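For this depiction, one protein chain was excluded, whereas all remaining protein chains were kept in their positions.
After this line comes subunit A, so read on.
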Amino acid sequence: MTADALSHGAGRGTATDVDSLPEDSPFGADTVATAREIIARYPQSRSALLPLLHLVQSVQGYVSQHGIAFCANQLELSTAEVSAVATFYTMYKRKPCGEHLVSVCTNTLCAALGGDAIYDKLRTHLGSEDKPLGHEETSGTPGEQGSITLEHAECLAACDFAPVLQVNYEYYDNQTTESAVDLVDALRRGEKPAPTRGAPLTDFRGVEYQLAAGFDTAAEAVGGPSASAATLRGAQLANERGWTAPAMPDNVDLPPAPEKK
């Protein structure tokens, strides 16, 4: 972090065009254009701050002081206002992340079913017995192929698939310590094993870009497996046994509006 960049961002941003970016800014005209598009979605510009933080993270792999200054500049906020938000949310990383972010759910239910063991195993496997990798620490050089940032996560809303982990927030369900080790080894070799549910795996920065700017809505990205066994169990069981909700009657009128008092 240079003093120059800090001083640039210290005040309340006013200009929002690319010319106002500092010379050493890692953000180019394309990022400015994307930021403009995002801002235009909202009735008030500040609502675009969360997406813009995802956007700067997609460029740098973390939210740097440059990234904070960029958001402040685009939204005419102070860097203090942006920092306050960036430090509040778990998904904004303050240190450069690896090519992949591996998040292991260690909330109670996943932990009881093996999540704690998976996390502990990955800590030593990606680090060493003497020096296990810590929360949000990276194995390898951030940004380089095969580098992995490890974190423990809170409930990932996939409890019926416990224990779960995510790579770049795509779901890998019903994990074991062995399957998790195999997965990270494949990632380190530069492979991209398919998620249990979700689109083909990309990388951390790619998903951050999608979270900011919107998603590829092409059929192949949107398709893919989504509803694994657990999701469908109830509906399938009902289907097998011929159970249904009571038949929906046709031509039911809407009730009359209540009379105005």
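Keep this in mind: a residue touches a chain if its C-beta (ideal position, glycine included) is under 8 Å from a C-beta of that chain, and two chains touch if they have at least 3 such contacts; residues count from 1.
We adopt the following convention: contacts and distances are computed from a predicted model.
Chain not shown in the complex: UniProt lists it as "NADH-quinone oxidoreductase subunit F", one of "Branched-chain amino acid ABC transporter permease", "NADH-quinone oxidoreductase subunit F", "Electron transfer flavoprotein subunit beta" or "(Fe-S)-binding protein".
Screening A:21, A:153 or A:187 against the full complex identifies A:153 as the residue touching the chain left out.
Of the residues in subunit A, those that touch the hidden partner chain are 41-44, 46-51, 53-54, 75, 84-85, 88-92, 103, 106-109, 111-113, 153-162, 166, 168-171, 195, 197-199, 207, 210-212, 214-217, 221-224, 226-227, 229-239, 241, 243-246, 248-249, 252, 254-258.
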